[in-house]
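Only one protein chain is missing from this complex, and each of the others stays in its spot.
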Amino acid sequence: MSDLDGLYQQLILDHAKNPHGRVPLDSPTSQSHQVNPTCGDEVTLSLRVENGVIEAIGWEGHGCSISQASASLLATLVDTLPVAEAESLLEEFRTAMRSRGQIELDEDRFGDAIALNGVSKYVARVKCAMLPWVALEHAMAG
Amino acid sequence: MSDLDGLYQQLILDHAKNPHGRVPLDSPTSQSHQVNPTCGDEVTLSLRVENGVIEAIGWEGHGCSISQASASLLATLVDTLPVAEAESLLEEFRTAMRSRGQIELDEDRFGDAIALNGVSKYVARVKCAMLPWVALEHAMAG
Amino acid sequence: MQPTLTEADVAMIRADFPILSTEVNGRPLVYLDSGATSQKPLSVLDTERDFYLSRNSAVHRGAHTLAALATEEFEEAREKVARFVGASADEIVWTSNATEGVNLVAYALSNLPAGSELALVPGDEIVVTELEHHANLIPWQQLAQRTGATLRFIPVDDEGALDLERAPITDRTRVVAFSHVSNVLGVVNPVAELVARAHAVGALVMLDACQSAPHLPLDLHALDVDFAVLSGHKMLAPTGIGVLYGRNRLLNELPPFLTGGSMITTVTMESASFLPAPQRFEAGTQRVSQAIALAAAVDYLTGIGMERVAEHGSRMSRQLIDGLSAIDGVRVLGARGAQRVGLASFAVEGIHAHDVGQFLDDRGIAVRVGHHCAQPLHRRLGLTSTTRASGSVYTTEAEIDFFLEAVADSRAFFGVAS
Partner (left out) sequence: MQPTLTEADVAMIRADFPILSTEVNGRPLVYLDSGATSQKPLSVLDTERDFYLSRNSAVHRGAHTLAALATEEFEEAREKVARFVGASADEIVWTSNATEGVNLVAYALSNLPAGSELALVPGDEIVVTELEHHANLIPWQQLAQRTGATLRFIPVDDEGALDLERAPITDRTRVVAFSHVSNVLGVVNPVAELVARAHAVGALVMLDACQSAPHLPLDLHALDVDFAVLSGHKMLAPTGIGVLYGRNRLLNELPPFLTGGSMITTVTMESASFLPAPQRFEAGTQRVSQAIALAAAVDYLTGIGMERVAEHGSRMSRQLIDGLSAIDGVRVLGARGAQRVGLASFAVEGIHAHDVGQFLDDRGIAVRVGHHCAQPLHRRLGLTSTTRASGSVYTTEAEIDFFLEAVADSRAFFGVAS
């Protein structure tokens, strides 16, 4: 598999085309809007958190296939998770993405999202994969 | 004669020490104050012009031996000259100074002031020799 | 001299740019991001290095031999650059880049004492265009904020062409700021008409020449603009050096922007008086080696001949526009038939620009993706980001062909080819 194929695995392209959770959320308890200043890509991520648990998640926005797939995979991953657990996933995700291909995502914890492993070698694209996660971070924080 | 001796001829050092015309002028008809911004040297040159003739000249200020000698030699040169003639001396002086040693001052017209010929090879010092002449130019213009 | 750059000419030029013979991702580098920053010829690098190896010292401050030599070379650089843009040396102010040049004028205008002829007041208007680079937009928004003036703009139509009929240039207009060549569309704007309309109402003209100076013969006196800016790094010179042109009379009417050493006559603890232009605007130790290197870049371009550079650019532009337009699902930005330099932005239906760029990068092709610092234009054209290919004197026809083929192939890779 070439590097490019590693970056754009079929699963990524599929999620980018048919993303999960790309819906406005009724009565969110918190929300965050993030922009990638270089390309203007945006994501608005909404959470409904009840008793420390993410009861519902929804996002809107536009961007490259990496950021769209990342948002889609994020939505499947953290839906119904306790906030504390989502926070720990976020930290692991950030560490892996910044590792320049040195650290891989744990398949047991990240499932399909390990398809994003290819991104961390592309320093300029890490921001794309992180965009929805940064929105999640801000939404969880308040 | 070394270059340095050419620059600092005895006549220059003498004029710098005992300058001519370094006196305030009673009832001048025009005046100009010039500063060399690099070193802070200053000259204030005053003229009494009557019927197109420089009837009297005086200057005050402080500076390096080149600027002081130049002011002193200028004062002896243009005193009692018609303004038009002083202007043409000024142009010749400027041309020689900017010539990087290529053009010398005409001894018939400049007399002792040809001792300043050495300056034109020292690009950074041309400003010093020109300072009183620029003051003369402004004083004659207004 | 032939009127065009032949393949052999370009090959000789490329030998002066060693980076063009390197590989990226195991593929020969195809550098099509010259609109962002150009590569530099050896003569430019050598000039700068040689300065440091034999003449480096402070300019306009020293009286010793090296300082005199450095000052001379620095001022000769100013004269050379002045000639290159059709101006005189006392109209050339060194800046870090074009951005600083625009900011300098905007701040100097708001530093004018109240009541000055050139000062802006509420009710006055500043006019820009909807296709400006942020560098020629935000400083004017900020000036409007500082002075209470109003910012208005010349809109573009659906194709991206300036709609001069709707240009809000009126008796209230005090400044008209626009780019000579759009960094997104590559299209040459109607300078003469805009200058005439601005001057008819007594407004000052600021020309952003960033994308014209590297590609077209430039004669600022003939264009009759009041101010102009450009960036050295886009025209074969190093980063960190730019030029502000201003009519001498205007520069001398403006108060300083940055203040400090080397721009003063007399300083007390209470106040300072300032030198005439250009020194008035050059506070502190200047970008000496970079200015000298910019003069070397200008020599290099002049050596090729700006007429030939322009012809080469217009041929690249045709190849880019024709080639891209021939690919299914590709939308090329900008009006057809306009005069252009060798730069084109485009959108591939169904593929985000970042993904197009990544695909090209895998083949060694460097292009720019994003909004290219022109968000309002992108928004107006209904896009968030596009891909931009931009060439220079060292760009070959074969490179552009290779690029066009890769753009076509990206559609299959991302599954959008029919």
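Which chain is which? They are A, B and C, in the order written, and residues in each are numbered from 1.
FYI, a residue touches a chain if its C-beta (ideal position, glycine included) is under 8 Å from a C-beta of that chain, and two chains touch if they have at least 3 such contacts.
Just so it is clear, the model here is predicted, and its values are computed rather than measured.
Chemist: Which shown chains does the hidden chain touch?
Modeler: A, B, C
Chemist: Thinking of the whole complex, not just what is shown, which of A:35, A:53 or A:103 touches the missing chain?
Modeler: Answering carefully, the residue with contact to the hidden chain is A:35.
Chemist: For the chain not shown, which residue from C:63, C:119 or C:164 touches it across the whole complex?
Modeler: The single option touching the absent chain is C:63.
Chemist: Among C:84, C:107, C:178 or C:346, choose the residue that contacts the chain missing from this document, as touch is defined above.
Modeler: That would be C:107, which touches the missing chain.
Chemist: Residues on chain B that touch the omitted chain in the whole complex?
Modeler: Given the touch definition above, chain B has residues 2-4, 7-8, 13, 38-42, 62-66, 122, 125, 128 touching the missing chain.
Chemist: Under the stated touch rule, tell me which residues of chain C contact the chain that is not displayed.
Modeler: Residues of chain C in touch with the missing chain: 18-19, 22, 24-25, 29, 31, 33, 36-37, 39-40, 45, 49, 52-58, 61-67, 96-100, 102-103, 107, 111, 128, 130, 133-135, 137-139, 141-142, 146, 151, 153, 231, 233, 238-241, 256, 258-262, 264, 266-272, 283-290, 354, 357-358, 360-361, 365-370, 373, 375-376, 379.
Chemist: Write the list of chain A residues that the hidden chain touches.
Modeler: Residue positions of chain A that touch the missing chain: 35, 37-40, 122-125.
As a working rule, only the chains that are shown with their structure count from here on.
Chemist: In whole angstrom, how far does the Cα centroid of chain A sit from the Cα centroid of chain C?
Modeler: About 37 Å separates the centre of chain A from that of chain C.
Chemist: Report, in whole Å, the distance between the mean C-alpha point of chain A and the mean C-alpha point of chain B.
Modeler: Distance between chain centres, rounded to whole Å: 77 Å.
Chemist: Please work out the Cα centroid separation of chain B and chain C, and write it as a whole number of Å.
Modeler: A distance of 45 Å separates the two centres.
Chemist: Give the residues of chain B that touch two or more other chains, as numbers and ranges in rising order.
Modeler: none
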